[in-house]
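Take a look at this one; I'll ask things after.
Yeah, one chain of the complex is gone here, protein chain that is, but the others are all in their spots.
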Amino acid sequence: MTNSSEKEKTVKTPSTMKVIWQEFRHDRVAMASLIFTIVLILGIFIYAASLNLEKVTNVNIFAQYDKPGQDGFILGADEGGRDGFKMLVIGARNSITIGFAVTIISSIFGIVYGMISGFYGGWLDNGMMRIYDFINILPEIMIIIVLVTIIPKYNAGTFIIIMSCFMWLSTARLIRSKALSESEKDYVAASRTSGTSDFMILFREVLPNLSSIIIVDTTLSFAGNIGIETGLSFLGFGLPDSTPSLGTLISYAQDPDVIGSKAWVWLPAAIVILVLTLSISYVGQALRRAGDAQQRRG
Amino acid sequence: MWKTILRRVVIMIPQIIILSLLVFILAKFMPGDPFTGSITPQTDASQLHALKVQAGLYDPWYTQYIHWVVNMFHGNFGTSYQFKEPVMAVIGGRAINTLWLSLFTVILTYLIAIPLGLLAGRYEDTNLDRGIMFFNYVTYAIPLFVFLVIGLWLFGYVLGWFPSGGSVSLSANGFWGNTWSRLYHMILPGVLTALLSTTSTVQYLRSEIVDQKHQDMVATARAKGVPERKVFSRHILRNSLLPIAAFMGYSITGLLGGSVFVEQIFTYPGMGQLFLNSISNRDFSVITALVMIYGILALFGTLLSDIIMSVVDPRIRIK
Amino acid sequence: MSLVEIKDLQVHYPIRSGFFNRIHDYVYAVDGVSFEIEPGQTYGLIGETGSGKTTIGRSIIGLEKITSGKILFDGHDVSTKKERKAIDYNRDVQMIFQDSLSSLNPKKRIYDIIAEPLRNFEKLSDTEEKHRVRELLDTVGLGEDDLFKYPFEFSGGQRQRIGVARAISTNPKLVIADEPVSALDLSVQAQVLNYMQEIQSQFNISYLFISHDLGVVRHMCDSMAIMHRGRFVELGTRDDIYNHPQHIYTKRLLAAIPDVNVDQRDAQRKHRKEVEKIFDTEQSRYYDKNGRVLPLQKVSETHSVALPEDQVKGE
């Protein structure tokens, strides 16, 4: 019996998350923004789940541009007489979901790309960096917009994929430089001479040493990707019309009359984006500080 | 040094070729052709076919590609279907507007970012530093378009300090009147974009200075009896600022990406707005030309950065 | 038969420059080196920065791709990765690194670090594995409590002993020690060296001891080679090298070591200056016109020196 419990102790790899969490807990503002972010996102998702999308997006011409409070619309109504608050919640849910999906896909790709490039080095790295350099100079916003316009059967799924094609770059660069410096350390050489295969070294030895950077980078990318999705939706080249996004809601502000005198139509969405990106980034920055503190100890 | 620069230029050639191929392929996927716009119910199908043959639309793709590239070299990007004018003429006037706004923004960005980065680095861990770092975090987190929309609303509509759109007032006359009006139109978009573009420069400069401060090199300078102020300006500052100079080229890419948003929100008649406009009107010859131009500008930006870097850093220069 | 036989080993790194980044020249890190390692012996490899000593160590263990030449282990050619893999080469040949902190993965517990080679080469049951790791820790003077700690919880000397434990976990026949004590303070350097010696007599391991510290090499090694510019200038036993050096570079190196014998310091200084002067004037005779070290000449059964041919004389 004792044997099995001890065994568990030996197999368990140190959890970076746990160590960072220890550091993180001491940062009160960070804890507050983490709790706030989680409550906000959960609230949006739970409330959105209770809404009937069709009903919310139904045009009701009699309620056009209702002011906040009028006809029971807390945040007023838009051009189509739709309930501003409910649209806001659905838009926020969509934006968060897309941002999250893009972050997961692009981060995984960026991490694998960066690790392989940095770890193996040589001509492989050279070739991979050339590809990276090239994609990096492309005017990404424009190309995404062009792709969005020319792709047939365009929907949220294709949008996620198109965005992910360009959003992995910064992760890849960061991970590559870290993987490069890690792979020059002697513990990698020691693993090689201990008969461990390159693949295992990469994922079992090097990856754990990158984990804190990955956590921070993913959090920050999440905030960034929400920004980019809403930006594209704002221009009209993001989520398709059937799925409103926070960006779509703000895009009403492109009408001089709306921006000037009907702020309730777009301002709440702008504020929600600000609050979301600011709080998620703050969590990310606090995680970085916690990671650095942990690095110093390690 | 010349060899390094020349090599860097040579590396650019395949990049331009791939870029052009990519843009060409995108163009091929775009629906319609140069004659779509001129089709009327009266157009004879066979006549149209003859026109298309003449324009080489049935040639193999590589012939078309070469044809396209050759035309491009002659500055011929075709005709805008929307404006019924050569594409270059359509872009020309807009390009100048974008150039002015970008230049204005770049200058402002560095005017704001460099002092902030220097102060934060020099007075590391003071309240000043913490304040600047908070500003830095905010500029990092806020998406540009939200900031622009809110800024426009606040200063353009609520307070009414600045014009809400356009690049020059119709009533402006005379050289000075005109220039002032242009500048006046650029202030709000320029300042707002510049504020948000400071992030990386402030961050980089600060960490570079903090890093340099702890180098032995600085201890040597102090040991020479160089006064603290001079240690900062002659050693720390110089060594930290040189890489910043080299980043200017890279900032072109970011600015161009942002120009789509700025120009759209401030209805500023530049290339970014033209691009969106052409997308809505399916004016594909203009779109391809713009993507190509933006790509090449970004390429020259990185080239410029690499050249500045090799000029300012003797460790690269000597090689 | 020798345990390891190195024949005309060459490791060159390309220098790229010019317009197309083409290879213009090579760094001759190791430029034609041959020697043999017998079981249970300690060999010293001495040289200054950039002499190629580390490159030799890393190419024997397989961390460096060799340009030409052969490395034979127990008669097997182990010059390529495939050949090494086929005979589980690294089970028999292990390495101790200079920087103890960087050579231990900061995210792994000591237990997992030491067990890594065991898991790859020996198929032990969990109990056997744990028993073996404990035994190894005990061998280098560390205890049971240290098993589940992380590397940063140890001092430099302790970390280096953990590195030693890992290197000997699979009972290797050869351990390459690359500057194993250079980063350590004098007071703990002795701890590590003593454990290395004890382990050698216990398990009959051969060491290839790479160092720039002539005092430590003299203490540890029976035979040694002096390297300069990627080649051997002198090869021999401890007595040959320290008491009868013949190459001008060896003499210069020996004269440069500061001695703790204060009473002799003026004499030593004078001696050093004389040797330095001779080195300056006669240097050219000991190197060919490209500055390359001359081929080794045998001057006795154990002693070879890279002398000009007219200088060779028996001892």
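Order as written gives the chain letters A, B and C; numbering starts at 1 within each chain.
Note that contacts are C-beta pairs under 8 Å (C-beta built on N, C-alpha and C of every residue); 3 or more make two chains touch, one makes a residue touch a chain.
To be clear about the criterion, contacts and distances are computed from a predicted model.
*Asks:* Can you pick, from "NADH-quinone oxidoreductase subunit I", "Amino acid/amide ABC transporter membrane protein 1 (HAAT family)", "Protocatechuate 4,5-dioxygenase subunit beta" or "Oligopeptide transport ATP-binding protein OppD", the UniProt protein name of the chain not displayed?
*Replies:* In UniProt, the chain that is not shown appears as "Oligopeptide transport ATP-binding protein OppD".
*Asks:* Given that one chain is not shown, what are the shown chains it touches?
*Replies:* B, C
*Asks:* One chain is left out of this view; which of C:Ile15, C:Ala86 or C:Ile257 touches it in the full complex?
*Replies:* C:Ile257
*Asks:* For a quick check of understanding: of C:Glu5, C:Glu48, C:Asp77 or C:Asp146, which residue touches the chain that isn't displayed?
*Replies:* In the complete complex, the chain left out is touched by residue C:Glu48.
*Asks:* Quick one: which of B:Ile13, B:Ala45, B:Leu159 or B:Ala223 touches the chain that's been left out?
*Replies:* B:Ala223
*Asks:* Which residue among C:Ser79, C:Gln98 or C:Gln189 touches the omitted chain?
*Replies:* Counting the whole complex, the residue in contact with the absent chain is C:Gln189.
*Asks:* If you put the missing chain back, which residues of subunit B would it touch?
*Replies:* Interface residues of subunit B facing the absent chain: 215-217, 219-228, 230, 234-235, 238-239, 242, 312-315, 318.
*Asks:* Under the stated touch rule, tell me which residues of subunit C contact the chain that is not displayed.
*Replies:* Touching the missing chain: residues 48-49, 155-158, 185-191, 193-194, 197, 212, 214-216, 218-220, 238, 242, 252-253, 255-263, 265, 268-269, 272-273, 276.
As a convention for this text, only the chains that are shown with their structure count from here on.
*Asks:* Where the CA atoms of subunit A average out and where those of subunit B average out, how many Å apart are those spots?
*Replies:* 25
*Asks:* Round to the nearest whole Å and give the separation of the Cα centres of subunit B and subunit C.
*Replies:* 55
*Asks:* What whole-number Å value describes the gap between the mean CA coordinates of subunit A and subunit C?
*Replies:* 50
*Asks:* Taking the touch rule as given, give the residues of subunit A at its contact with subunit C in the complex, in rising order.
*Replies:* Against subunit C, subunit A makes touches at 3, 6-7, 9-10, 13-14, 16, 185-187, 189-196, 205, 208-209, 211, 297-298.
*Asks:* So in the complex, which bits of subunit C are touching subunit A?
*Replies:* Per the touch definition, subunit C meets subunit A at residues 58, 61-63, 88, 90-91, 93-95, 97-99, 102-109, 111-112, 116-117, 120-121, 126-127, 130, 148, 150, 152, 163, 166.
*Asks:* In the complex, go through subunit A and note every residue touching subunit B.
*Replies:* Residue list for subunit A touching subunit B: 133-134, 136-143, 145-147, 149-150, 223, 226-228, 230-231, 234-237, 247, 250, 253-254, 256, 259-261, 263, 266-267, 270, 273-274, 277-278, 280-282, 285.
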